[in-house]
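Heads up, one of the protein chains got dropped from this complex, but the rest are sitting where they should.
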Amino acid sequence: MIETHYPYWLVFVLMMIGLYTVISHGNLVKKLIGLSLFQAAVFILYISLGKVIGGTAPVLEEGVDSYSHPLPHVLILTAIVVGVATTALGLALAVRIFDAYGTLEEDQMLVRAGDGDDGPEDPAGPDRGPDGDGEPGVAP
Amino acid sequence: MSLDLLLNLATGLLMLAGGGFAVTGGVGLLRFPDFYTRVHAVGLTDSAGAGLILLALLLQVPDWGTAVRLVLIMLFLLVTGPTATQALAQAARRDGVRIWLDGERDRG
Partner (left out) sequence: MNTLALLNVFLFAVLVATALAITRIRALYAAAMLASLFSLVLASLFVMLDAVDVAFTEAAVGAGVSTVLFLSVLALTRSREAVTPRRKRWPAGLVVLLTGGTLLFASQDLPPFGAPDTPVQQHPVTDVYLVDSTEQIGIPNTVTAVLASYRGYDTLGELVVIFTAGVAVLLLLTRLPHPQDPAGAPESAAPARYPDRASVVLADYRVLRVVSKLLMPFILLFACYVLFHGEYGPGGGFQAGMILAAGVILFGLVFGLDVARRVLPRPVLLVLIAAGVLLYAGVGVADLLLGGAFLDYDVLRPGSPQAGQQLGILLVETGVGITVAAVMTAVFFSFAGRGVSR
């Protein structure tokens, strides 16, 4: 059982590490990194399902009769690029949240949003960057 | 001694040497006392190790196209490896990372 299933188990270990990072850590950037770990584990799972031992990459050549399956490669190729695009979107959200609340920690954000009604307009703390004026895009 | 056997022997030796360089670089990364010595260790051994491994592969290629590609990769690594090391060291110097002087306690 071990020789035939060890890649899947190792993939699940990676997945669980990523999941743990997403759930338990409060920092938004750390969550995004954990999410990309989880994504990577899913990619490995798909690719390992298409692998044929004794085969080669699915580029047709003379004298080769056994290829790994190309379909998982296609799906994962696009998934990787889409993954980085959505990670970029998540990071953009994190930047805006930092501008609004002055912190990237979940607990701190809840505390600051709880004090006073105008949370996003009046960020507490000296750790706001020298952005000059406030956020012009945030409507009162 | 046939040419094949010689080539295989040379490939094996070069690969071992390249791998040895890389491992030495890793040991240096862990054991050296300050940032600049570590960067120096890793920069040197990475370029050397990668170059040797690529040389070893060069002895085994079946056709000229792959050989040219390997040579291009080797040139690229030889150009960018030392550049990265220099940029790291200069950035650290600008930032004020202290140079470890002989006899001091081990810093980070």
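Letters A and B mark the chains in the order given here, with residues in each chain numbered from 1 onward.
Methods note: a residue touches a chain if its C-beta (ideal position, glycine included) is under 8 Å from a C-beta of that chain, and two chains touch if they have at least 3 such contacts.
This structure is a prediction, so every number in the text was calculated from the model and none was measured.
Novice: On subunit A, where is the contact patch with the chain that was removed from view?
Specialist: For subunit A, the residues touching the absent chain are 3-10, 12-21, 23-27, 29-30, 32-34, 36-37, 40, 43-44, 47-61, 66-74, 76-89, 91-96, 98, 103-105, 107-108, 127-133, 136-137.
Novice: What does the interface between subunit B and the hidden chain look like in terms of residue numbers?
Specialist: Subunit B touches the missing chain through residues 76, 79-80, 83, 86-87, 90-91, 94.
FYI, only the chains that are shown with their structure count from here on.
Novice: Starting from the mean Cα coordinates of subunit A and subunit B, work out the distance between those two points in Å.
Specialist: 31
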